[in-house]
Structures are given as structure tokens and as C-alpha cells.
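The complex appears here without one of its protein chains, the remainder shown in place.
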Amino acid sequence: MAGNTYGEMFKITTFGESHGAAVGVIVDGVTPGVEIDETYIQRQMDRRKPGQSSVTTPRKEYDKIQILSGVFEGRTTGTPLAIMLHNHDMNPSAYDDIQHAFRPGHADFTYLQKYGIRDYRGSGRASGRETAARVAGGAVARKLLESRGVQVVAYTREIGGIACQTFDEEAIEQNAVRACDPIASAEMVRKIEQLALIGDSCGGIVECRIRGVNPGLGEPVFDKLDAELAKAMLSIGAVKGIEFGAGFAAASMLGSEHNDAMSSSGFLSNHSGGIIGGISTGQEIVFRISVKPTSSISVPQRTINVKGEEQEIKTEGRHDPCICPRIVPVVEAMACLVLEDHYKRQAAMLG
Amino acid sequence: MAGNTYGEMFKITTFGESHGAAVGVIVDGVTPGVEIDETYIQRQMDRRKPGQSSVTTPRKEYDKIQILSGVFEGRTTGTPLAIMLHNHDMNPSAYDDIQHAFRPGHADFTYLQKYGIRDYRGSGRASGRETAARVAGGAVARKLLESRGVQVVAYTREIGGIACQTFDEEAIEQNAVRACDPIASAEMVRKIEQLALIGDSCGGIVECRIRGVNPGLGEPVFDKLDAELAKAMLSIGAVKGIEFGAGFAAASMLGSEHNDAMSSSGFLSNHSGGIIGGISTGQEIVFRISVKPTSSISVPQRTINVKGEEQEIKTEGRHDPCICPRIVPVVEAMACLVLEDHYKRQAAMLG
Amino acid sequence: MAGNTYGEMFKITTFGESHGAAVGVIVDGVTPGVEIDETYIQRQMDRRKPGQSSVTTPRKEYDKIQILSGVFEGRTTGTPLAIMLHNHDMNPSAYDDIQHAFRPGHADFTYLQKYGIRDYRGSGRASGRETAARVAGGAVARKLLESRGVQVVAYTREIGGIACQTFDEEAIEQNAVRACDPIASAEMVRKIEQLALIGDSCGGIVECRIRGVNPGLGEPVFDKLDAELAKAMLSIGAVKGIEFGAGFAAASMLGSEHNDAMSSSGFLSNHSGGIIGGISTGQEIVFRISVKPTSSISVPQRTINVKGEEQEIKTEGRHDPCICPRIVPVVEAMACLVLEDHYKRQAAMLG
Partner (left out) sequence: MAGNTYGEMFKITTFGESHGAAVGVIVDGVTPGVEIDETYIQRQMDRRKPGQSSVTTPRKEYDKIQILSGVFEGRTTGTPLAIMLHNHDMNPSAYDDIQHAFRPGHADFTYLQKYGIRDYRGSGRASGRETAARVAGGAVARKLLESRGVQVVAYTREIGGIACQTFDEEAIEQNAVRACDPIASAEMVRKIEQLALIGDSCGGIVECRIRGVNPGLGEPVFDKLDAELAKAMLSIGAVKGIEFGAGFAAASMLGSEHNDAMSSSGFLSNHSGGIIGGISTGQEIVFRISVKPTSSISVPQRTINVKGEEQEIKTEGRHDPCICPRIVPVVEAMACLVLEDHYKRQAAMLG
């Protein structure tokens, strides 16, 4: 298949370009009889939408969702749940300069190489706008996970070299960068604002913790729970790496250090990040992703146009100098999709 | 599905436990009419097999493969290519002590939680022995990639905190740890030998470079080439993280640094690691994985048995103090499987 | 998965209930760079829409499609093509009587058994309205097949016991029942009109011929071309059987009669229906399907309500006394989907 579907038994298929008529998602495999409405889903959409604060793009996409099918009298029916978002606030002229030139760090060049044709308006299918559809689908998964007692929380761990020193979960949704440290978050905001002034951008690290997953979830050997989470996270545009538990630090640990010993009251450490042999241990699942600096910057850069001629390019437009705050709900959405899919696969195996 | 299959259009399904009758692989979607024989596949098997040097386990698994189907008169027929390896050198008594206790770092506990039953002999399905089937399947993919001009090379970058200082490709298969730096490799060997003496183990970092992939390979949005490679690598038992190009370092770079500018003669840097927007750029694809220290150590560890009672455990047996040298061909095999699958998916899209 | 997706490499996912906000389809795996517009797709939609003649339901669904994504400047981009149809002309009160009772022949009872919840308005997801999405998706497949030189033609062979005596291809779209015999078609129309008067319905046989398929299409062993076509056809609500070539008559033939001998100018007969061993022979592919009489009739019938109490039911509403004329474009759409998918699978195998 062409890569627009995620999941086996609980799955989403997304469609839409940033400047087409709409973006949307079909969620298939939904448990029937579950109460859900547009308000519930909209709440997650609002966490991803642009224009939330001083550090996000002033673009006003109307992320107002509409459920087209699969819900009857406030409950899921077991049939596909289609959710659509119309595109608005399109300013195509802002993209005139990118019609013929490839923006460094963007998928302009690779899309043209792959398809031989390119919807150059606002990155087309490669736009971050596509993740709105994921968040909508992820909200349905989150609803189902709630009744399983599973909680998924992501947050910014580091931005522009500024790392959180504490883990204050309450603080996350209270600051503009969704960091777990309110003091560091203030520094991060300043950093982003400074970069915005000079038209540059920065990256960061986002961490995700998943609680309430019983031991035994995940499918050896290829669809290990960590392997699936890795794919799901790397499928988000700006993500360049992922690590679980001790992660890259494990490479310089001894076996006697890294192995999580067990006592009668459970594991004595969690270097594994809650997954061993691709199956959940029952501990907190923990992973971190590396988020690259936003590709869209107004600093002049060298590039070529579709004829191969060299030119300079500045991506004006309105963009997030750091995508971390808005990637957080996308990370959560993808994690929810992976988990709910695996719960249903586990049910199939035993059922 | 239950996770024993990898790939969409070129796919492998593996079977087998470490101490059952056999392990094997079915390779489906093979291009017909391609010359292949057991010798070609065996060459890759021999790179993975135990007992190759002083730093690998002295276990002598007979990794002698047999092609059961799909090849006729020395050529592939387009029908499934089944490859089997009988299991030998089984010493079940060596595993008596692990029948009732969970080895820290191993999948003993999680398998029992998932399935309610556990083939405890030598880790059963969770054994590294399963990767022999992957290497066999990967060899078929490698054969097909050869005619596409694609080369996949993996090697040890770091072991036990000792990092390679140079990149000497010729050296890789000439040293026992498959490191890209012959001087560092000697240190790594010493480190491993020291750990072996005290029954401990260490981890490392393995890097992979893929050359000859034309721009345009990979399937947005969920099946991005890096997302698929991430899944494939994390599906290998000991892998705890992956990063592409600048990877985790990208988190503290500026957009103006990280973006790969272009000139008329191509990209001016490769921070992206050869993939942008999930699609190959035509540059070298580069990723690194974090390999955890081998879980099997003879240092005494705290654990519990199946009744939940605490006990001490020492995993005697014969194990690799560091799995990096033997994971290298597995990394290559998985990369080959991902690439060949995506070439066929690209052919389907255009075909 | 939950069964709302058809195809491997060229695939559609449909959504929508008859009385929800909309029905629609996502077509994934579309060849990029192909000219297509709403007019082309609408032409097929209009062949399926209700209210075309005296023998179809007077319901006026507005089958006006809108392409939401995947097309840019009149060409496909290789990204998912989403097509939506808003639902209109809903008269929910007409369905009040079926809220609590199960209509014989309908999926009311089975949906409730499966899901524990039922969108009873106009059959919900089980409505023939869902086939509008298939026809839209099939039109995209048809467009791609045109450039391959493949033609798909379905038509009514028999209605209410009245069989066509000739095969006049020109006549098919010229008569209200889409029969291949203009004389028989007039009889069929009279038969249907008589049944409409008494509130009863009838079934028929629809035949499909596919031309221009080169030898070599189809995937042994489970995804044989005839097996896939059988699944695709039986997935249409009213279809109760399918046969290829000699079909059920083959059961009483001798091998020496049934085998299609070959001469240097090709096959000497086509009892196989154009498919042997699941692979196209290059001859015309021919199959017939049995279409059951429309379940919705206003003749009083015995049934039970959701409490299990017996009652009489008459399905008033506005329904087709015979669905054959409107099933013809659905049969063609499904056949197109199967074929295009297999062409892409063949390209993947060889590519």
C-alpha cells in the first residue's frame, strides 16, 4: 500500500493536502457502543492548532472537525468513523516563490523525485497540516484507552539546548512550550522568541510516558511494541530519532547495570523503558524523540530550482520557530493509535 | 496479524524457537528469474553464526540452510522461497534453572504474561536464533538489490564506551567486532574479553550506510522510509534506539545549520541522513542504533520465579558478552528487506 | 481489519451511512500524473443513481461528488484521492416503523447481533448507498485501466426469469434495465412494473465481460484473479452467487469437453472464463452473478421486533423492485478495482 494507513485492527487512513479542500481521517475498527462526540475530539485538535501562543505560528487554521459517519445518537456504531476538517486561511500567493525552487530541509525535492508531480502549495501532503488528521484519529483511540485505564502524556524535555531539570507534570499544559519544568520553559520561550526575530529555528527533545498498560502487550517478533512506536514516531515529519528507556546510554552500560532486576514487589529499575522482548512489562513505557529544527526559516539559504539552477531562498510565510509544543499532541495521538491497535490484536489472539 | 511477518510487497514470515525442530523463513514476492543458490545465502548466514571468534559464544549452531521451494534450476520462480535451518547442539539441561525463574533483561516474564505459556528452552521464540531466519530472508533481498546498484554496509561504531575514531570500510570484516576502526577494534576486543572473565556484558552502537538508492524511495505519510527502517531495527531484540543523520544532535541545532542546502552539484551536507519527508534524497542513508548489553550474564542478579518468590539467578550457558559483531549482519538484512519492499512498492505505484 | 477497505496496492476505503452526513471513499495507491476530474467520475455516479427511469426508485439522492484531495491542476498527485458525497433527501420518518422491527431479508437483525447497536435509518451502513462510494473509487480505477487498454462491461442477462436471447452490446445503456437484448429488456420492464404495483420485487442475473487483459494477471495461490473477483462481487449486498466461464455447467461436463484446447492462433474455446490457475489467459474474462430480489417490499411479512415479539411488517419507502439495472455499474466498479490492484501487484513483482 501507499503508506496512508496506520494500524492493523484499529486503523486510520488520512487524506488531504494543506491547501486542498480538506484534510481528514477514517478510523476503522472502532469498538461499537462507545460514547464519543465532536467536543471530545475537538479538545485534542485545539492542542495542536496553530496560533495558540507567542511561540507558535500566527496562522489560523480552522481545525474545527466534523464527524461524517460512524456515530449514531452519541455512540460509535462499529462502522468507519470519518472526520473531516475543511481548509481555510489559504494564502497561495505566499507560496509563489516555492513553486519552482526546493526549500532546504523540506520534502519539495523528494516528492517531485518520487511522484514526478508536486502540489507545491504549502508543502501539500508533506505539510504538518496532515498531522491534524492524526490527532483526530488519535482522539478516538484515546477515548477507547481511557476505559482500559491507560494514560499517555508527552511533553517537551529540551528545546534549543535548554533541558528541563525537573519533572512537573502539572506544569506541562500551563506553559507555551509544553515543557515539564516551568523554569526551563520560560528560558525556552525566550530562546524561541529570539530565533523568531532573526528568522531562524531550533529543535528539541520530546518525551512520552505511558501508564496503565498491563504486562503482555506487543507482538513479537516484527511488530514489537517498541518497534511499532518507533515507526509511528518516525512517521512524524520532523522526528530524527527515538530511544526507549536507557536508550543510547545503554550502549555504554554493563549488563549488570542495565538489566532490570525483579523483586516480589516488581521491577527494581526501568532501563528497558517498560518493554522487553517487544512486550510491555507493566512498568511505565518511556521514550524520547529528537525533533529537528523547523525547516521553514527566513534566513537566506542556497538551493536549486526545478531546472537545477542555483538560487537563494528565504521561506517567509508564518511558521513555528520550534515545532516541539505542537508536536506533543501528535506524539500522544500516534502513541494512542499504536496502543489501541495492539490491545485489539491481543484480544484477537486470545479471542 | 501476530507480528511474524515483515513487508508489504516483498515480505518474510519467520518461524521457529531456539530449541524446537527448526527455524525458517518464507520469502514472498520474489522477482522471478533471478539466479540464486544456497551458497549465496549461506555466506550471510556465516557472518551471523556463533563461534566465529574469541568474542562470540562458543555455541555451535549449525546454520546450514536448505532452500525448500521457490527456486528451480538455479533461478527464482516467483513463488514463495522457503528456507529452513535445523536446530542442533541443544543442551536443554543448561536451561533447567530458567524454567521457573525470570532472567532479568530477558523476555521470560513478558512472554509468560502475554501468552500464559512459555517455551523456556533457550528463550524460545525470543531467542537471537530467530534472527538467523531474518538473515536468510535478507540475503534474498540483498540479491535483488545488487542488480539495483544498492549497497548496505553496517558496522560497529562503539562498544563498551570505546568509539571508532576513523572510518575504514576495508577493516570492518577483518576484525572480530566488525568495527570501522582497526585500532579501536583491538581495544574493544580486550574490553569484551575482560568482561567475559567476570561474566558481565556490554553494549554498543552500530551504524549502517546505504548507498546507491536513487532519490524518490519511501512512502509518505506513515510508511516513511526512515519510519520503516526504525521499525525494522527496533524489531531486533537488543536495540533500544535509532537515529538518522544528525539524529539526537539535531535537537540542539539551528534550522540554518541543520537544513541541507543544495547546489547544482547536489546537496551540500547530509544532516537528514539521506531521507527527507520519508523519501530518499539520493544521498547516503545513514543511521545508528543503540545496542543494549547482552542480558545473559553470569553475575548474580535478583529476580523472582513464576510463583513470585524472590531468588538469585546466574545465567551460565554460553553467550556473547557483546552482541554488536553478530548484530551487524542482522541490521544489514533488515535494511535490505525494507529497501527491496519499498522498491517494489514504488514499482506498484508507477506500474 | 474491519472490512471497509478493498485492495492491496490500489485500494479503497469507504465510509458513511445512508442517513448520516455523507458517504465517501479514499482511493490510495493512485498512479501520479494521470488526468482526472470530477466530470469523469460523475459520469459513473450517474449510472448508479436512483431515479433514472420508471423501474428505479423515485428517491433523489444527490450523487454529486466532490474531490477533496489527491488531484492538483487536473492531475493525480500519487497521494490519497478522497471523494465525498453529501447525503440529502432524507426522510427519517419514513423509517420510524423499522426502528424496532427487523425487516426480512435486510441486515437489521445481523447488524444488531454483531455490533449491539444499529443505525436503523435507511439501513445505515448496510444501505445500497454505500455502493456510491465504490462506484466513485471504481471510476478512478477505470481511468487507469483505460490506458492499459482494458474494458469492463456488465449488463443484465436475466430478470424475473426472463432471459436475454441475444447479446447486443450497443443496446445495454439504451434500455432501462441495462439488458443486452432490447426485446427481452421490454419484457423485463413490464415484469418489474407489474411487481411494483403489487409491492413485490424480483431478482436477476448480471454478467460481466472484461477485455484487453493480457495473459499473466492474478496472484496464485490465495489471491487468484477469479477468487478476488468472487470476493469483490459477493461483497455487493444482493449478490448470492458467482460463476466463471462454464461455471456451474462445468460440473456436468467431461474433461475432454471443458478443457480449452489451444492452436497456434490461440485458445479454441473459453470454458475457463479467461482465467486458469487464477491467472488471466488473455481471453475475455466472463462471469455471472446471481442477484436476489430486493428485500424491501410492501407485501406484508412476518417478523419480530427487538424484544423478540412477532409482528407484521411492510417496508413502504421508495425502493427498486429489481436492483439489477443499478447494480451493473457497481459490478463494473468492483471489477475495475480488482483489476487495477492486480496490475499494480504484478508491477511490484516484476519491479
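As written, the chains take the letters A, B and C, and residue 1 is the first residue of each chain.
Keep this in mind: a contact is a pair of C-beta atoms (placed from the backbone, for glycine too) under 8 Å apart; a residue touches a chain by one contact, two chains touch by 3 or more.
Since this is a predicted model, take the numbers as computed values, not measurements.
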Full-complex contact with the absent chain, from C:V55, C:L81 or C:L195: C:L195
Touch with the omitted chain, as defined above, among C:G20, C:P80, C:G122 or C:G245: C:G245
If the missing chain were put back, which residues of chain B would it touch? 1-2, 4-5, 8-9, 11, 13-17, 20-24, 26, 28-30, 32-33, 66-70, 72, 75-82, 84, 114-119, 124-125
For chain A, residues touching the missing partner are 8-10, 29, 31-32, 78-79, 220, 343-351
Take the complete complex as the reference. Which residues in chain C touch the chain that isn't displayed? 1-6, 8, 14, 102, 104-107, 109-111, 113-115, 125-126, 130, 158, 160-161, 195, 200-205, 214-224, 226-235, 237, 240-264, 268, 271-273, 275-282, 290-297, 299, 301-304, 308-310, 345-346, 349
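We take it that only the chains that are shown with their structure count from here on.
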From the Cα centroids, identify the chain that ends up most central relative to all protein Cα atoms. A
Centre-to-centre distance between chain B and chain A (centres being mean Cα positions), rounded to whole Å: 27
Could you state the distance in Å from the CA-based centre of chain B to that of chain C? 46
Give, as an integer number of Å, the spacing between the C-alpha centres of chain C and chain A. 39
Among all residues of chain C, which ones touch two or more of the remaining chains? 8-9, 29, 32, 78-79
